[in-house]
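Dropping the structure in here first, questions after.
A single protein chain has been omitted from the complex, and every remaining protein chain is retained in its original position.
Then we have chain A:
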Amino acid sequence: MLRLYGKIFRTGMLTERVPTVPREEAVEREGARLKAVIDKRFRGSLAIRQVDAGSCNGCELEIHALNNVYYNVERFGVHFVASPRHADILLVTGPVSRHMEAALKRTYEATPDPKWVIAVGDCGVCGGEFGVSYASCGAVSEVIPVDLAIPGCPPTPLDLLRGLLSLFVNPK
């Protein structure tokens, strides 16, 4: 046990500073407004339900990384939750396979309003390498309404973090 504590103390705090969206006046203004909305509506806590609707699992690896000690998204009040019924945001990776179409729609329906959908990765944004086929519906927006797209194959944790912040500054 002492060894474990030793390791924990020696590792120390690694969490990095918040990567901010570019400081533009309009962004600041919108940001301040939205922050007020989020603080009021979400009480400082935003719940995300991640849905893999057909990804190659690369995007999932980077979404997972958001929880590692370097990014530690929980400190922004962002939590990954186990049920869409607890979620404010669906973070959906694609392409949406046809076999996941119904499940994705049901997940969307199960998420209480107001809700936001973020399409993650080139596949989620436009179908990516898989496109549209007998097996794939392509982009997430082909199946459910999407509020924000975060491209990349896969997007890095930093891209994801910036994307999340930009959702707050460009409200629907």
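Convention: contacts are C-beta pairs under 8 Å (C-beta built on N, C-alpha and C of every residue); 3 or more make two chains touch, one makes a residue touch a chain; residues count from 1.
Convention: contacts and distances are computed from a predicted model.
Undergrad: Missing chain's UniProt protein name, "NADH dehydrogenase (Ubiquinone) 30 kDa subunit", "Cytochrome c oxidase subunit II", "Binding-protein-dependent transport systems inner membrane component" or "CoB--CoM heterodisulfide reductase"?
TA: "NADH dehydrogenase (Ubiquinone) 30 kDa subunit"
Undergrad: Tell me, which residues in chain A touch the chain that this view leaves out?
TA: 3-4, 7-8, 11, 14, 50-65, 67-70, 80, 82-84, 95, 97-103, 106-107, 128-137, 153-154, 156
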